[in-house]
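Worksheet: the structure to be examined is printed underneath.
The complex is shown incomplete by one protein chain, all other protein chains being positioned as in the whole.
Labels A and B are assigned to the chains in the order they are written; within every chain, residues are numbered from 1.
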Amino acid sequence: MKTSERRVTGFTLTEILVVCAVSATFLATAIMLFTNFRQGYSRSENVAVLMQESALFLARLRTDLNNAVLSGPSADFLRQIQAAPDQLSFNVYSSRHGRIQPVVYNYAALPDGGRLSRREANEGERVLIKDHVASLTWQVQLERFATPGSGTFRIGLAIDLQLKASLGKEKPFAIKTTIFPARLNRQLNSR
Amino acid sequence: MPDNFIKPSLRTRGFAIMIALIIGTVLLILAVSLYSFVGHQHSGMQTIVNGEVAHFLAEAGINSSIGAVRASIARSFAGDGGKRLSELLLKPGVFADVCINDMLDPTWNKDLETFAREVDKEASIRVDVWLRDFEFAETDVSVWADPVARQGFLVIEATGGFKNSKRKIAIKRRVSVASILPGVLAKFTAFVSDAARRNEDSFNLIRNDYRGMITDGPRPLMFYNHATPDAPFEAGNMADIIKDEKLADVWQRRGWIWLGGRRVRLNLCSGAGDLGEIFHFYDVSNPNVFSPVKFVTPATELPPAFSAPVRIPWDKSNESIRQVSYSFGHSFVIDGFHDRSSRLETDAMYEGNILSAGEKNHYSSKSSILHLYGDARRGYQSRTRIFGQVYAAFIRFANLEVKPEETDVAAMFTAANPPPLYLLRSIPEKAYNNSVDILEVGRRSVGGPLLKSGMLCKTYSEYAQLMSRVVEYPYIEAYNSMQDVYDARPGRTFPSSAGLFKADSSSQVELQRGSHVFFQGRPSAESVVQLISGRVQFEIDSVGEFWEKYLNQQGELELNSIVRIRNPRGIDMQIPPVGKAQPLVVKGGGAIVLENGNMVLRGIRCSSPDQALTLVLRGSGSVSFASTQPNHVNLIAPEAELAYGSKFEIFGTLCVGSVYADHRFQGGTVRYRTGQDPTTPGYDKFYRVFIDPQDSYWNE
Partner (left out) sequence: MNRSHRTGLSLIEIVLSMGILSLIMLPVFMTFSSGNINIQVTESEFRAHTAALELMEQIISLPFKLIKAGEYDSGQIIEGRSFAGSPVIFRVSDNPDLKPALKIEEIKRENKVVFKKITVTIAYPSARASDRMRDFTLKTLVANEDI
C-alpha cells in the first residue's frame, strides 16, 4: 500500500566511515596542536613568570642602588655596599622619612628553590621571589683607575641570578649583569 | 531516496555549521587568552623598560638644570640678563620657599624639549627648580649679624615620561650666601693684636737725621683711613675730603685703627709725605714750610723772677762789661722732629742736649725719636679713631724769651741772624744747681744775658716746670689730628695731663646701617677668623691644588667662593704663585682660609670695584711682602707677625698679631677701602652665592 513512501533513517556505512575519517583527522590534528600548545604554554608561562620576577627584582634593586648614599666616616666609603652570600646591605636616602636608612636584601638558599626578600629600615620583610631561586651570587666590584690626580673609583654590584620553576626539568632562567650606582660613584669621586 | 540526501532540512544543515562555529569560537577564545597572556608579559616588560628610559630622561633633566641654574646665577651676579635671582638671594630678611623656573635662562627648557623629542616623540621631561629651607646663617651681634648671609637648598625635581611610564628624581644641593669681607674687621684699616710686641713703646719706632733721612730703626708704617685722591677704587674728591675734615665725627666714616696688647706709644713727628704727619702744633697753612706754633706761657704761671726786668751782665763782656736790663718770658713749641743739623746723629740738634740723659734712656733716643703715623699733605690727612691703650709722647722745647730793654742792645739782638734762641734744656734733679749756664743755642755773643739758672728759678721744681721735656698724652683717641691745626682753632693751649685722660670705655664698638645692627661689643680678631671659617664652602687639600682649580687660562684668580686650604704640610703660600705674573689679577673675588704655613704677597689687583679678596691665615706663621706692587687685599692673620721684606702697599684691611720692628723692616702703607665699609651700601657688593658641586640628598 505505502511502501514507496517509507524513508529509512540511518547512516550508510560510507557516511559513517567518511565522517569518522574526517573527524579522526581533525581531532588528531587538534589534539596534537593542543598538546603542543599546552606544553608550549606552560613552558612559556614559566619562562615568562621567571623573567618577570627577575626583571622586577633587578628594577627594584636598581632603584635602591640609585638612591644609595655615602654615609658614615669617609674612611669607610669604599665599603658602603656590603655583600655577603646571604645578605646585601647599603644605605639609601628616603625622602618619605627625610633621613638615611639601611636597606637589606636577604637570600635564603633552599633545596627546592631559594627565597629572596627585602627589608627597609625597621619595616617588615617583603618577599620578592619565592621558591624560584636556583642560585644567586652578588659581589661588590670596586675598580680603581689610574687617572691623573688621585685616580678614579667605580663601584658596581655584579649579580648572577638563576631562577627555575618549582617543577619541571627545563633549563633555569639565568641573567647576569652589573649594576653601577651613578650618584654614589659621583660622590665617591668628588671626595 | 536520493532526494532525501540532496535536500536535507534547514535544521540539519545549520546544525553542522553551528557545531563548527562553537568549536571554533572556543578555540579562538583559548588562543586569544594565550595571546593576551603573552602580550601581557610583553607589556609588563615594556613598562619596566619604559620606566628605565623615563629614568634616564629625568636624569637628563636634572643634569641640564644644574648647569642652567649655575649659569643663571653667574649671569645675574655679573649684571647682565635678569637680576631677579641675585636680587632674590641677596634680599635681606626672611626667605620663603620659591620656584625659580622663570628666572632661569629661557633656552634651558628648549634644550630639554629638543632632547626629549630626539629620544621619542612620546617622551617628555618636566623640571621644577626650587630654593627651599633657607635659614639665616649669621645672627650673633657679638660676632657679626649679617642680614643677608643664609643657607638653604637648591631642589631640582625632574619627571621623565616615556609612553605610559613616569619616573621622578629629586636632588637637593646646599646653597650658601655669604659675604667675602671679614666681618667687623671690614671697618678697620688696621688691627694689630699686640702692637707693642710685649714691649711697651716699640711700635713704629723710627730714627732719622737732619735731612729727614731714615738712619736707623724700621721704616714707618702709615695708615690712610679714607678714600684718598689717588685710591685705585672709590678715589676721593679733594673738595669733599677737605669739607669732611671739618666735621668732628668724620671718624665715623673712616676706617679705624686698633692697637691692642700692652700700652703703645705713638709719637708724633713732623715731615710731609713719607716721614709722617706734621702734628697739630704746627702752623700748616703752608704744609711745605714748617713753622711751629709757639705757645706762650702766661705770666701768672711763671716764677716771680719773670715778672719784672732783671739786670744781668751781657754776653759781650769781653768787649765791655755792661749790665743790661732784660725782661723774660717763656714759651715752648711741641715738636716731634728735630736734629736738622749736620751733626752726627748722636748729637742733639740743640746745644746742650734738650733731653736729659735719663729721658733719652727712657725714650731710647739717640737724637730723636720719631713715631710716625699719617701724611701731612692736604687730602691725605686721615683723621680717624684709634682704639687701644695708645698714648702719645712728644718733645716740648722750652724757649726762654729774652727781650733786652735797652734799645741799642735790642737792635743788636734783632740784627742777629738767625735770631737768638735760648733753650731751657732738660736737667735731672741731681744734676741741677743754681749755676747751670743757660746759653744761646749757637753760643753767639749777640748782646744777650749771661744767664745762670739761679737767676730765674729758685728751686729745681720751678726749673722743672719750665724746662724742655717729653710730654705725654696718657691716652689718645685720634689718629692724625692735623686738621685741628688746619682749622686754626682759637685758644689752643698746651693740654694738661689731668684734663686729657678719657677713660677707655672698654673699646666698645657698634656698627649699624639703617635699622640693622651688624655688631655690638668688643672687636676680636679671633672671632672674625671663626666667622670666616664658618662660612667656608669648599675645602682643598693643598696650595698647589688651589691654584690649579681657581686660576683661569689667563692666570687670573676666579674664586667666587670661600675656600679653606688644609695645607697639612704647612707649605708657604705665595700670592701670586711663583712663576706667574705680578700682580695677581682677581677676576672673581672671595676668601681663602689657609691653615698653617706663611703667606708671602707679591702684588694683588682686583679687576673691578666689585671684587675683593680676603686672606685668612690661621696659626702663628708670618706674613711678608716680597714686592712693592700694591695689594688689593684684606689680610687677616691675628696670630701672625708682619715680618720684614720689601716696602709694601695694601689697599684694604690689615690684621696681624704684631709688627716686626727692627732696621730691616721697610715699612709701608695701608689704605682703607671705603667701599668695604659695612655702614655704607657698598658692602652689599661683596656677597657671593655658592652652590655645592655635590648632591646632598637625592631620591627617586
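In this section, a contact is a pair of C-beta atoms (placed from the backbone, for glycine too) under 8 Å apart; a residue touches a chain by one contact, two chains touch by 3 or more.
Quick caveat, the model's predicted, so the values are computed rather than measured.
Enquirer: For the full complex, which residue in B:Ile17, B:Ala308 or B:Ile321 touches the chain that was left out?
Expert: Candidates B:Ile17, B:Ala308 or B:Ile321; residue touching the omitted chain: B:Ile17.
Enquirer: Which parts of chain B face the unshown chain closely enough to count as touching?
Expert: Residues touching the hidden chain, for chain B, are 4-6, 8-9, 12-13, 16-17, 19-21, 23-25, 27-28, 30-32, 34-35, 38-39, 41-42, 45, 48-49, 52-53, 56-57, 59-60, 62-64, 66-67, 70-71, 115, 118-119, 693.
Enquirer: Kindly note down the residues of chain A that lie in touch with the hidden chain.
Expert: 5, 7-11, 15, 19, 22, 26, 33, 36-37, 40-41, 43-44, 47-48, 51, 55, 58, 62, 141, 143, 145-147, 152, 154-156, 158, 173, 175-182, 185-186, 189-190
The working rule: only the chains that are shown with their structure count from here on.
Enquirer: Go ahead and note the Å separation of the Cα centroids belonging to chain A and chain B.
Expert: Here the centre of chain B sits 67 Å away from the centre of chain A.
Enquirer: Name, in rising order, each residue of chain A that touches chain B in their complex.
Expert: So the residues of chain A in touch with chain B come to 7-8, 30, 37, 41, 44-45, 48, 51-52, 55-56, 59, 62-63, 66-67, 69, 93-95, 182-183, 186-187, 190.
Enquirer: Using the touch definition from the top, list the residues of chain B that touch chain A in their complex.
Expert: Touch residues, chain B against chain A: 1, 4, 27, 30, 34, 37-38, 41, 44-45, 48, 51-52, 55, 59, 170, 693-695, 697-700.
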